[in-house]
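Removed: one protein chain of the complex. Kept in place: all other protein chains.
Every chain is named by a letter (A, B and C) in the order it is written, and numbering of its residues begins at 1.
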Amino acid sequence: MDTATPARVRVLFFARYAELVGRSEVAVSLPLPATVGDVVRRVRQDFPGAQALPERPLAAVNLKQAKLEAGVQDGDEVALLPPIAGG
Amino acid sequence: MDTATPARVRVLFFARYAELVGRSEVAVSLPLPATVGDVVRRVRQDFPGAQALPERPLAAVNLKQAKLEAGVQDGDEVALLPPIAGG
Amino acid sequence: MVAEVAQPACGGTCLFLGTVRDGPDEHGVTAIEYSAYEAMVDAEFGRLLADARDRWPEARIAVRHRLGTIPVGEASIAIVAAAPHRAQAFEACRYVIEGVKQRIPVWKKELRVDGTEVWVDPSGRPTVRPSDHPSHV
Partner (left out) sequence: MVAEVAQPACGGTCLFLGTVRDGPDEHGVTAIEYSAYEAMVDAEFGRLLADARDRWPEARIAVRHRLGTIPVGEASIAIVAAAPHRAQAFEACRYVIEGVKQRIPVWKKELRVDGTEVWVDPSGRPTVRPSDHPSHV
């Protein structure tokens, strides 16, 4: 993949985070290589309400938990997850 | 209680032990003071089939597990219990 | 039984079912005949549940042990423990089944497809036949 091409990433918010941001999904574009952490920084910067998200939220890429250092690719689905409280 | 009076004790057998002895209950009389171990020895000596019982079986006195060294009194119910296998 | 122990403050319920088994370690078991020293079973269950309540005062516990002939696949024992938190429910339930195995005077005789009957020893393996010399642990 051409690393100069900007990647388009879907970002999903859940539960309390969706309430903070006021929506459950946004799209961001960012130059590659990029990490989950870069996506979080972009979201916190670009969307009102998203500044209230933690700087280091729990995250998943394509339905699997991922570290903030993990790379993202064009078309990835990045989810920001409040502390899990199921069961 | 007069220790010279012989105590009369019911002895119960269960499961495999009842099969070995060929009955589920006998009565023995023995002079006091006496222990559960004395009851076992008397039973093994007096009843055909009871020689096949272990010398140190699990025992209960009046519905509660008891050591072979525990004393017995007139009217006690002594049970000889095969290894427990419930559940 | 679950309803019996349920209450709004209990967030975790652990149910254990012990079922008559015919697996690779068994040999064509069709049923198990359970016998018991029934009066002592009642007394000992009372003491066992009192011990459990001492350890987990917030837990609510119910137990049923069936006796008689129980075919493979059916439950012989059911234990339910409900507690405010799940750790208590699991621990109390486990404590009771372990106590049953150690303390409750119940015995099993396996009934097999070939017509033989074998007393089960406490390790769960039927090693002693009625005609063998008695063993005791």
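The rule we apply is simple: a contact is a pair of C-beta atoms (placed from the backbone, for glycine too) under 8 Å apart; a residue touches a chain by one contact, two chains touch by 3 or more.
This is a predicted model, so every value here is computed, not measured.
In terms of the touch definition stated at the top, the absent chain reaches A, C within the entire complex. Shown as candidates are C:Arg66, C:Arg94 or C:Arg112; the residue that touches the absent chain is C:Arg94. Contact with the chain not shown here comes from a single listed residue; of C:Pro8, C:Pro57 or C:Gly115, that residue is C:Pro8. Annotation for subunit A: contacts to the undisplayed chain at residues 12, 14-17, 19-20, 52-54, 56-58, 60, 63-65, 79, 81-87. Hidden from this view is one chain, which touches subunit C at 2, 6, 8-25, 72-73, 75, 82, 84-86, 89-90, 93-94, 97, 124.
By definition in this document, only the chains that are shown with their structure count from here on.
Our note on geometry: subunit A versus subunit C, Cα centroid distance of 51 Å, whole angstroms.
None of the residues of subunit B touches two or more other chains. Shared interface positions of subunit C, defined as residues touching 2 or more other chains, are absent.
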